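Written out below as C-alpha cells is the structure these notes cover.
One chain of protein is taken out of this complex; the other chains stay put.
Here the chain labels run A and B in written order, and each chain numbers its own residues starting at 1.
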Amino acid sequence: MKQLLKNRTLRVTFYAFLLAALMLVTFTTVFAQDTTPTDDEVNAIAKQLYCPVCENTPLDVCPTEACHQWRELIRQQLAEGKTEEEIKQYFVDNYGARVLSEPPRTGLNWLVYILPPVLILAGAFILFRSFREWSKPKAVESGEGPEEEAGTSSDDEYIARLEQELKNRK
Amino acid sequence: MLAEFGYGILLVSFIVTLYSGFAAVIGVRNKSASLVESARRAQLLTFPLISIAAGTLIYLLVNNHFEVSFVYEVTSRSMPTYLKVTAWWGGQAGSMVFWAWLLAVFTSAVTIRKWERDIEFLPWVIVVSSVTLAFFLGMVVVFENPFTRYWSMNGSVVTSMFAPSSAATVFTPQDGQGLNPLLRHPGMVIHPPMLYLGFVSFVIPYAFAMAALITGRNDDRWIRITRRWALWAWLFLSLGLVLGGRWAYDVLGWGGYWGWDPVEIAAFMPWLTGTAFLHSVMIQEKRGMLKQWNMILIILTYALVIFGTFLTRSGVLSSVHAFANSPIGPWFMTFVFLTLIASIALVIKRWPDLRGETEMKSLLSREALFLLNNLLFLGVLVICFWGVIYPLISELFTGQKVTVGPPYYERATGPLFAGLLFLMAVAPLSAWGHSTLQTLGRAIWKSAAIAVAATVAIFFTYTQNVYALIGFFLVALVLSATTHEILRGAMARQKAQSENFFIALGRLMGRNRRRYGGYIIHISMALMAIGILGIEIFQVQTQGQLSAGESLDIGGYRVEYREVAQWDNVPQEVNYTRAVVGVYRGDKYLGELYPRKDMYFSGQPMSIPGQYSTLRDDLYVLLVDWEPISSTSATFKIYVNPLVNWLWIGAVTFLLGLAFAAWPDRDPADEPVRRKVHAGNRQTSAAD
Partner (left out) sequence: MTETNTPNAPKRGVPLWAQITIWVVLAGLLALVGFGLKRSSNPMAEVGQTVPDFDLVFYEGYEHNGTAKMKLSDLRGKVVMVNIWASWCKPCEQEAPDLEDAWQLYKDEGDVVFVGVDYVDTPEGAFGYLKKFGITFPNAPDLQSNISSILNRQMGVPETYLIDREGVLRQIKIGPFASVAEIQSFIASAE
C-alpha cells in the first residue's frame, strides 16, 4: 500500500476515490446546501409562521407581495444553512411573537396553556361533588326502584313498552 | 326622498319598540291587561315597519342609488340583481338592519301564538325581545345608518343623513364600489343569513327563560315552549357554520375549511353552548333536574350570540383593534355586559327555587353522561374563549402581540372532542336514572367488538398513526353502537307488532323523531369526524414550478401542466388566469382540472382551486404563479386531502337528521305534558 501510494498517479486516484466516497456520504447535505431550497421546504416552515401584517393568515398561503418576500427570505436563510429554529427565531426577533402560531411558552403566556385545563378540572371537580351530593338518597323518595324509571324516557307509551322489552330481553 | 323615508321608518320602529318594552313593564306592574295587549300590538307592528324600511333599502340597492353611501359601498352597476339584493347583508349597516328584521319576524311569530296557559310570560318575553330589538335599531339609527347619503359642499364630499347645510347638494357617484368578490360566492351569499337566523332564533328561548325567571315560574314550561325554537336555531347555526367551511374550502384557497380564526370561533361559541343546552334540557324534561344549569347555558348562549354578531357582522373583523375602529364596539360590549349582569343577578335571586327535583342514582346513568357531555362542551368553549381573548390580555400586560392559532386549539380541543365521540357512543345506550357497568357493558360489547375489528382492519390497510387509530375507533364505535340501537328498536317493534321491518323502522323513528333525529345527528357527527381526521392528520401538500408537459407527483396522483390562458371579463370586472392540468392516478388518466386565479379590477385576488373529488380523497390544485408572457411555466400548489368528502356527507346527513328532529308537527306546547313517574310526581299540566 505504502509503495503503491508512492506512485503519484495512484495516490491521486486514491484521494480522488476517498473524496468521492466522502461526497457520497455527505451527498444529501451537500446537495441541500448547494441548490436552492424547494418550495416544499420553504412552505414547511412558512406554514408554522403567520404573516406579520395580515390578521391570522399563515405565511404559506398568504397571497400578498409582502408574504412572497418573506417566503423568499425563508428560502434565502435555508440556503444559508440556517435551521428551522433559527429561522423562526429570526422572525420573532424582527417581527415580534405574533408571527408564531402559538404564544411562546414564557412568562405570562403560560396562562394560555394552564388556565383552560385548570378550569376544566375545576368543572370536573364541581360536577363530581354535585354527583355525590345528588346521589345521597333523599328519605322520601328512596322507595322508588329503577324499574319505574326505565319507562319514563319516551313520549310514546309504545316506545316505553318497547324499551322495557329490550331491557327484559337482555 | 326615499332615503329619508327609510330612515324615518327605522326611527319610528325604534320608538315603537321602546314603547312596546315600556308598556309591557308598566302593564305588568299595574296589572293592566290592556296595556300589555297594547305592548303586544306594538311588538307586532315592528315587523311590518322594519320590513318597509328593509324594502326601501333593497329598492335603493337594486336601483343603483349610489348617493346612499351604503349602496355605494356594497353594490356596483355590473352586479346582477340577486347579488344587489343580497348585498343587504354585505355590509355592516345593512346586516344590522337584517338582524333586526329577523328578530322582528321571530318575535312576531312568538307573540301571535296562543298564550292562554302562559299569559304571565307574555309581557316579559315582549320586554326581553324589545330590549334586544331596540338595541339593534338604536345602533342602526344612531351609528350605523344604512340610509346616509353623500353631499357635496364647497367642493368636498361629506356623508350625512340630512343636508349638512342649505348650500349642500346630494352627490351621486357614477358607480359603486361593488361587493367584495370573496363575498359573491353562493356559499357566502347564504352563509351570513343562516348564521344570523341561528343567532336570532336563540333570542327566543332566552326571552322565555328570562320570563320564567322573572315570574318565578320554575317548571320546565319555558323549555317545552321553546325547544323547537332552540332546535331550529341550532339547525341554522350549524348550517351557517358548514356553509362557511365549504365557502372557505372552495374560495379561500388554502386547502382547508376551518382556520380557528377569531371570527369563526365567535360563531362557533354559541353553537357549543347551544349544543350543551339542547342536551341538558332533556335532563330537565325527563328528570326535572338542572334547572339552574339550563338557565346559565341559555344566558351564555345569548351573550355569545350578541358577541358573535358583533365580531362576525361584516365578515372582515379579525383583530381586537376592529373593536375600536367602529363606534358601535363599546355599545355592543356594554349591552352584552348589562344583559349578562341582569341575567346572572336574576339567576342568583331565583337560585333556591330552581333547585333540582331528582337525585342522581348512578354515575353511568344517562343524565350523568349528559352532564359529562356538558362539561366537555363547556371545556371546548373555555379553550375557544380564552384563545380569542388571550392576545388582548397579553398586549395589555406585556405589550407583546401574540397569535393563538390552530396548533393550540387542535391540541387543546382534540382530547375533548374524542371524549365527546365516546359519550356519543355510550350515552344513548344508558338508561335514564339508572345504569351500571354491567348493563352498559352488555349493551355495548357487540358494537365495541365491531369497532375493534374495524380499527384492526384500518391498522393493517390504511394507517398506523396512533391518533388516527383512536379517532377511527371512536368513529366506528359511534357508528356501530348507534346503528345497533336503531336496528334493535326496529327489530323489537317488528316482532311485537308483526310488521314489515322497514315499516317498523319508519314508524319507530317517526313516532319519536327527536330521539331518532338525534341518532342520525350522532351518525353524521361520526362521518364528519372521519373527514376531519383525514384532513388534519393525512393532508399532504407540495408546490413546484412546472414547464408545459412537466408534472408533480403527490399522494398517488400525477398532475401534469398543460397550458395557461388569461383573459378579462369586463362586465364582471375581473381578470381570469386559468391553467389546464391533466390528472393521472398511476397510469390512469382521470381528466383535466382548471385551477384559476381571479384578479378583480379592484385589486382583490381570489384563488379558485381545481378539485378532483372522491370519497377516498380530494386532489386540490391551486395556481400560485405563472410566467405572464410566454406562459411556458406555472407554479402550482397541490394538496391531497384524504377523506375530506366525508365531512360534507356528514354535514348533509346532519342537516337531514336535524330537520327530521325539528320538523314541526303539532305545536309542541299543545302536547300533553307527560306525567313524571319519578320524584314526587309534581309535574302536572292543564292537559292532565
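Methods note: a contact is a pair of C-beta atoms (placed from the backbone, for glycine too) under 8 Å apart; a residue touches a chain by one contact, two chains touch by 3 or more.
As the structure is a computational prediction, the values presented were derived from the model and not from experiment.
Q: For the chain not shown, which residue from B:Ile15, B:Ile190 or B:Leu392 touches it across the whole complex?
A: With B:Ile15, B:Ile190 or B:Leu392 as choices, the missing chain is touched by B:Leu392.
Q: Could you tell which one of B:Tyr59, B:Tyr82, B:Phe162 or B:Trp351 touches the chain left off the display?
A: From the options B:Tyr59, B:Tyr82, B:Phe162 or B:Trp351, the contact with the absent chain belongs to B:Trp351.
Q: Considering the whole complex, which of A:Thr36, A:Thr64 or A:Thr106 touches the chain not shown?
A: Of all options in A:Thr36, A:Thr64 or A:Thr106, contact with the hidden chain holds for A:Thr64.
Q: Spell out, residue by residue, where the missing chain touches chain B.
A: Residues of chain B in touch with the missing chain: 117, 120, 215-219, 320-321, 323-325, 329-330, 333, 337, 340-341, 344, 348, 351-353, 355, 357, 389, 392-393, 395-396, 399, 401, 680, 682, 684, 686.
Q: In the full complex, which residues of chain A touch the absent chain?
A: Touch set of chain A with respect to the missing chain: 52-53, 64-66, 69-70, 72-73, 76, 92-97, 138, 140.
One rule holds in what follows: only the chains that are shown with their structure count from here on.
Q: What is the distance in Å between the mean C-alpha positions of chain A and chain B?
A: Centre separation, chain A to chain B: 27 Å.
Q: Residue numbers of chain B touching chain A in their complex, please.
A: Result: residues 253-255, 259, 261-262, 286, 289, 318-319, 356, 358-363, 366, 368, 371-372, 375, 378-379, 382-383, 386-387, 390-391, 393-394, 397-398, 400-408, 412, 416, 431-434, 439, 442-443, 488-489, 492-493, 496, 508, 511-512, 515, 541-545, 605, 607, 635, 637, 671, 674, 676-680 of chain B touch chain A.
Q: Along chain A, where are the residues that touch chain B in the complex?
A: Of all residues in chain A, those touching chain B are 38-40, 43, 50, 55-56, 58, 61, 63, 96-104, 107-109, 111-112, 115-116, 119-120, 123-124, 127, 130-131, 134-138, 140-141, 144, 146, 148-156, 158-159, 161-162, 165-167, 169-170.
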